[in-house]
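Excluded from the complex is one protein chain; the other protein chains are retained at their positions.
Showing chain A:
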């Protein structure tokens, strides 16, 4: 359980995190989504007591992180996979963490196995690791203390699709055993694959949060028929908002069944009828990133 209440961080005149509140509940993988520079990492560092908050508070397992005795045994944290001494071997990194948190050193092998790092890889120095291997090592450090909570900043960064799949299974399994997971990403696809709840942040503020399916679902129906003009007329008469799509078909602000009824009443033959694509979150997300990547968003969302 992670509780964040009115967390705010100011750097001089600029506000990095602005009155952010959310809870991360056990049994779920909560995705923390936002474009680069939205305040994800700052928020996570404040949760972990590394960055002092300007105002507001964050509690992990009911306490401020810094008040947890031996936090490595309660909360697994990965904030930057690249932040490891390049001269240490992967095994040594885990050994130090095990010594510090008092974990049985036999757990090192189990954990290496769990994240898919081989004996030989673990004997190599971290400086020679690929980003994907560093992520696996970082996740291993986070899991080493057998924690109840995981806080992972961009853990899928550098993982290949198979790696993302592996991580989803791992986190799913962790959450299903009652664990609490908060993981961040700036990629919607990545979060979509891993998380079942979402907190979306943009320019330091929470702009949406809730169940992933609810957020992704856009109320509306896509319909294509032999006579879209007549169908659009019938639907508008019924009071539904209709948008004619340039690619053919209609986007209707109504449930599919109501669109079907209207079509039957008007005697129009349907060619396709389904709930609209989950574009809501994506639109919101592109809007958020628009300032940082104007060119890209113009290409992806033609006016």
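Simple rule for what comes next: contacts are C-beta pairs under 8 Å (C-beta built on N, C-alpha and C of every residue); 3 or more make two chains touch, one makes a residue touch a chain; residues count from 1.
In the analysis below, contacts and distances are computed from a predicted model.
Q: Which of "Pyruvate dehydrogenase (Acetyl-transferring)", "Fe-S cluster assembly ATPase SufC", "Bifunctional protein PyrR" or "ABC-2 type transport system permease protein" is the UniProt protein name of the chain not shown?
A: The chain we cannot see is recorded in UniProt as "ABC-2 type transport system permease protein".
Q: Among the options A:146, A:227 or A:255, which residue touches the chain absent from this view?
A: Spelled out, the listed residue whose C-beta touches the missing chain is A:146.
Q: Touching the left-out chain: which of A:7, A:77, A:133 or A:268?
A: A:77
Q: From the list A:179, A:202 or A:249, pick the residue that touches the absent chain.
A: Answer from the full complex: A:179 touches the omitted chain.
Q: For the full complex, which residue in A:30, A:43, A:101 or A:157 touches the chain that was left out?
A: A:101
Q: Considering the whole complex, not just the chains shown, which residues of chain A touch the missing one?
A: Touch set of chain A with respect to the missing chain: 27-28, 41, 45, 48-52, 65-66, 68-74, 77, 79-80, 82-88, 92, 96-97, 99-103, 141, 146, 148, 165, 168-170, 172-173, 176-179.
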